[in-house]
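A single protein chain has been removed from this complex, and every other one stays in its place.
Labels run A, B, C, D, E, F and G following the written order; every chain starts at residue 1.
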Amino acid sequence: MIEYIPYIAVVAMVFIGLYAVVFRRNLIKIVIGITIIESGVNLFLITLGYRGGGIAPIYTSLPAGTTYPEEMVLPVPQALTLTSIVIGVAVLALMLSLVMHIYRKYGTLNVRKMRRLKE
Amino acid sequence: MSSMSKIVRTMTNILFPLTMIFGLYVIAHGHLTPGGGFQGGAIVASACALLVVTYGSRWVLGRIKEKRLSTFESIGAVSFITLAFLGLVFSMVFFGNFLAGSNLLFGTTPVTGSTLADFNTGGVLPLMNFAVGIKVVTGLFAIVLIMAYASSTKEWNS
Amino acid sequence: MTPLEFLIEQSPALIVAVPLLGAFLTSLIGRVNEKARNIFALFIVCLTGVLIAILASDVLTSGPRLYVFGAQNLQVPMVRIIFEVDSMSIFMAIITIILALVALVYSWSFLKEYDGLDKFYTLALLLITSTLGMELTGDMFNFFVFLEISCITSCALIAFWITEGEALEAAFKYLVISSIGALFILFSIGLLYAQYNALNIATLASVLQFSFVDKIILVLLVVVLAMKAGVVPMHMWLPDSYGRAPPSVILVIMGATLASFYGILRVIFTLYGEVLTTTMRFNLPMHVLVGWLLIALAVVTIIVGVLMALIQSDFMRLIAYVAVAEIGYMLLAVGTGFAAWGTAYATTALHGGVLHILNDALDIGLLFLVAGAVYYVTKKRLLDDLGGLARTMKYTTVFLLIGLLAVAGMPPLNGFASKFLIYESVYQLNPILAIVAILCSILMLAIFVKVFYAAFLGPQRNITASTGLKEAPRSMLIAMGVFAAAAIFIGLFPNYVLDTLVKPAVSALLNHADYIGMVIGGV
Amino acid sequence: MIFDYLIYVFLGIGLFFNVLAGVGLLRFPDVYTRLHAGTKCTTFGSIFLIGSVILIGLKLWWEKDTNGSVLALHSALALVAILLTNPVGAHAIARAAHRSGVKPVRAIADHLAESPPLQTGEKTDKKQQPQEEGGK
Amino acid sequence: MKTFVVTTIVSFIIYLLLTTGSGSEVLGLWSYIELLFGLLLSCVVGGVAHHLFIKESFRMANPVRWILFLGYLIGPFFVALAKANLDVAYRVITGKINPAIVKISPGLKTDFGITMLANSITLTPGTLSVDIDEDSNDLYIHWINADVKALEKTPVDCSYVCGKFPKWIRRIAE
Amino acid sequence: MGIEILIANALILLLTVIGCIVAVILRDLLAAAIALGAMSLLLSLEFYILQAPDVAIAQAGVGACLTTAIIVLTIKGTKRMEEE
Amino acid sequence: MIDVYTTYLTVVIALALCVILALVRVIRGPTAPDRVVGVDTINTIVIVGMVAFGMAFREVIYIDVAIVYALLSFVSTLFLAKYLEGGEF
Partner (left out) sequence: MFGLESGSGFWNPVLWGCIIFIAFLLLYGIRGFGRSTYKKGTEQESSFLSGNPESTPEEMQVKASNLYWGFTSSMKTLYNGLRSMHTGDVGDYVLWFIIILAILFVVIGVM
């Protein structure tokens, strides 16, 4: 049961993030939207790996007498999420530095005014 | 530029080594407990961000140059890949764990199950954790430092 | 084991590892000496090229290769990173490395006057690494990681001319849309893992069921990769970023874009090939429907690309729209090949499409280099401000002519060879498609007549006597000459390339069972 | 048995003060008074909540359970971290609020607003810290 | 050099606390390699942070002061903390406040002392340190229930606001 | 496996989603950054419940500190209010 | 011996209710410092909640996360405070 509740939150987070990216006009809001989508996807991956009553996938903390697959939460999605978090930081930092540069050049954070490249 | 109040500064002086040793602990125990190069690196970088916020970016830039940070970042990355190449040289497999089971540094074979965490295991993994840690610390610190400097300077360009 | 055998055995890993090592070593060397850094970067790319050549000779003679990271044998659970190299991957790797090599040679003098070159070389080598990784990997998650690295590095490279606001704008737009796309890919990878408990392309392909979730995954993967490849109407980032980045950067980014296109091929043919060709809906096999969807996207792409290119006044942006149209031609061929799976002309269409990937890289690359040379000499972007360049830039004019004739598909240049195959096969599927394709090709010629007339003929405009106009520097001419020579060579001997590279690649795409059996049988 | 009740008492006190912090945050009229609630009560509440964890850890240590005692030790470190950071954070927020122009509501005196603007300690700091330290 | 050694030792102690239970070779709690590695990492921290960690003098390295400090924490400080919380609870429930920002000059010299006092004030009845005068170490305090009698003087007498804290802290930190 | 963890899980997820909505709606970018920080720390707690301490540390280190920090720095470098 | 698992999970639920109260302040807060106060309170409560979870699951590593959090939330609070103060970073 516990493993089904987060999916609702995942859907909500992805849609909220998409809303922010599509309809919000502020550059920083767009960045925040992408962060929210990313958090949703991370939560999704972690929830995929969860098993009811499982324990954390740590080699040295296995209770005596148990073996790998039955008792543990799946470790692979957690590794995937870690990678995704790492990448997320890089993307976030790059985006925000671009936002700062754009503000210096354009004098605005409004997307509608940041349209020198069109057609 | 400007630093924060004396109370914050004093507490930063106390917390900075504390946070840093904790981050290094997380990096060093990456092969035993949760954490590892990235997480520990993020913690240490946060400790450095603490310095940036309390003392101001000018103060920090007066102590460590951004160029040196990016040099360290390159060194971290290069040492990571070099470890992978050493695996190729010593055990004929790229990313080969040539230290595991060798009873040298980190060479003990781990015991399965609920045991006391033996630090001396993992082969090249702790070393790789440290390489990643160096890269992450310097990279994130450089990001925070440069953004802090840029955000409070009016006349920068490029 | 002789050193050569060892090298052959380890080459898939080394192809990715060498540029990765080089990327960080260049920035260290750049501290010491700038010239040494340039030479070192070039050396690294050459070394990678040699490794790719070694691997290619092995793969083309003895079939697909499997490489498992960090394990002597495959007795462990299948959570290892796996590289699987078949002829298609190696074909794309060759294209990437050619583009990279030429880009580095070109940037030698093109970027000389700008600063921040340390970061340029690091990022370019990282981008090459990630592109090669995308092409060689046999693992969905690994594919995602390399895709994401290529997003970040190409965004940083697009913003190379950081003093121009437009470059920053283009970079930001690219990063927003591509990171959202990459997150969707991660989402679909999560779904795949949840269903089949595997991340390997081959393992997944062998157990895929085509349930509802699998349909969602298919749509997500194909649409995101199509977006990354620049298919209309998700192409808008492409003219923005191609129009505002330095040409040597564009070449490297183009490698990444083509790798995304390769991703579409991999998903459709290898991952979903088995399922789509055997499932029936409405008395039609599924692959017909998917193929026609691709064809619809492709036709829109061609038409919009060409029509928008016609009204552009910015030189590089114009070429970028033509690049969009070229992507449409490839997608048209692939869609035809997939819709008519099993027939003879499907194979022909795929031959044309896969050959067109190479031709697109060469021709559009050549045009971008010419545009870069024009920019280098005149510092102007708009066609209206240019004129009479043919009087001083003779070689560049010749290269431009070769490039534009090749893109427009005029014989005897390479564009004709692939477009000929595409027209022939598409005509057999549906004549109207072929007519549209030919008409758009003619329009493309008209576009280039405009460029040639406006920028290279007529009186010289706005040239002050003090600066004067010279021919582009030698390294740029060499870079352009390589592409021009390759274009003429492929145009004259299309069969040679077709037999050695394209046909194995297409047969690797069509016989997905080999690719799957490699992992399943190998374990 | 007594021990169990002790833990329940600890938990009760801790939870009561944490809830009080939340209520205080909602009921007080301005930033400074909210800081009173948000800082003092959560700190006090967390002392008791973590104290209960430490008590259980001590009991486990008495029963020779290494895992439990290590747990208590780490919890104590977390408590130390909270105690060190919380008041300083509150001070920083209060100072920031005052400098950003938030006036204390219903204040009968405001010496800070009357006093001349205060220096930040940059200059004195530079004197104490000569430049040669960076590279060592 | 001395600063380096002290910082290293302090961080090593923290490392030891974190890694308790890692082995059974040293005192049944740590393993040798853990200690070795911890020393190495502590040296790194000491090298980086020693100028920050110890700024003024080695006054706080004296163990007597630490015992006093512990006594202070458990004794008057904790009592004051408890009183403070009951006070806040009372004010949350009744909503009776009478706030003021007042200035006090506790007369402490060292940074550590003034920090300790400010933190104690923040955590104890009805008061919250808002700002500090860098030169004279005067504190500006938000007082939730100001005493009108105390406000007659401008630096307000310490005994109204923080009781005997300055004396304790002077004994510990100066 | 009691009902408690279920309730805790649902509550924390609800709060996370509320944090997201607040971060998107508020016009004050600083407030949005604050709400994003709150969201990310609640998300870290959720990772905790789902038995992923590894990810929780990463999310704590990155989401709690660095994300907020660099967004605040960006707001400092640009401007705070979202214009219409 | 009390049932550690159930007890501490109940504690966590109660703490989540406290978080709701603080979150209301974050949403409503008329000025930015009010929101920062709310987040600061949430930080402390979440740290305690992490410790309680660690006790409930009986895992030491979970409490490490709490320590990390206690140290790092301070940094983000300082960043926000310094911005509000109007200081140059």
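Criterion: a contact is a pair of C-beta atoms (placed from the backbone, for glycine too) under 8 Å apart; a residue touches a chain by one contact, two chains touch by 3 or more.
Keep in mind it's a predicted model, so treat the numbers as computed, not measured.
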item: Omitted-chain contact residue, chosen from C:L383, C:C440, C:A486 or C:M518; value: C:L383
item: Option touching the unshown chain, where C:I54, C:L289 or C:I438 are the choices; value: C:L289
item: Chain A residues that touch the omitted chain in the full complex; value: 18, 21-25, 30, 111-112, 114-119
item: Residues belonging to chain C that touch the chain removed from view; value: 172-173, 176-177, 180-181, 184, 212, 215-216, 218-220, 222-223, 227, 233-234, 236-237, 240, 281-282, 286, 289-290, 293, 304, 307-308, 310-311, 313, 344-345, 348, 382-384, 386-387, 411-412, 416-417, 420-421, 424-425, 427-428, 446, 450-451, 453-455, 457-459, 461, 491-496, 498
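Methods note: only the chains that are shown with their structure count from here on.
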item: Least hop count linking chain A to chain E through chains in contact; value: 2
item: Of A-B and B-C, pair with higher C-beta contact tally; value: B-C
item: Chain B-chain G separation of Cα centroids, rounded to whole Å; value: 25
item: Geometric centre distance via CA averages, chain F-chain E, whole Å; value: 30
item: Whole-Å gap between the CA centroids of chain C and chain G; value: 48
item: Of all residues in chain B, the ones touching two or more other chains; value: 1-2, 4-9, 11, 14-15, 18, 22, 26, 33-35, 38, 42-43, 46, 49, 53, 56, 116-117, 140, 143, 147-148, 150-152, 157
item: Of all residues in chain A, the ones touching two or more other chains; value: 55-56, 58, 61, 82, 85-86, 89, 93, 96-97, 99-100
item: Parts of chain G lying in touch with chain F, wherever the complex brings them together; value: 5-6, 9-10, 12-13, 16-17, 19-20, 23, 26-27, 29, 32, 35-36, 38-39, 42-43, 46, 49-50, 53, 57, 59, 61-62, 64-65, 68-69, 72-73, 75-76, 79-80, 83-84, 89
item: Touching residues (chain side chain A, partner chain F) in the complex; value: 1-2, 5-6, 8-9, 12-13, 16-17, 19-20, 24-26, 28-29, 31-33, 35-36, 39, 42-43, 46-47, 49-50, 52-58, 73, 78, 81-82, 85-86, 88-89, 92-93, 96-97, 99-100, 103, 108-110
item: Parts of chain B lying in touch with chain F, wherever the complex brings them together; value: 26, 34-36, 38-39, 42-43, 45-46, 49, 53, 140, 143-144, 147-148, 150-152
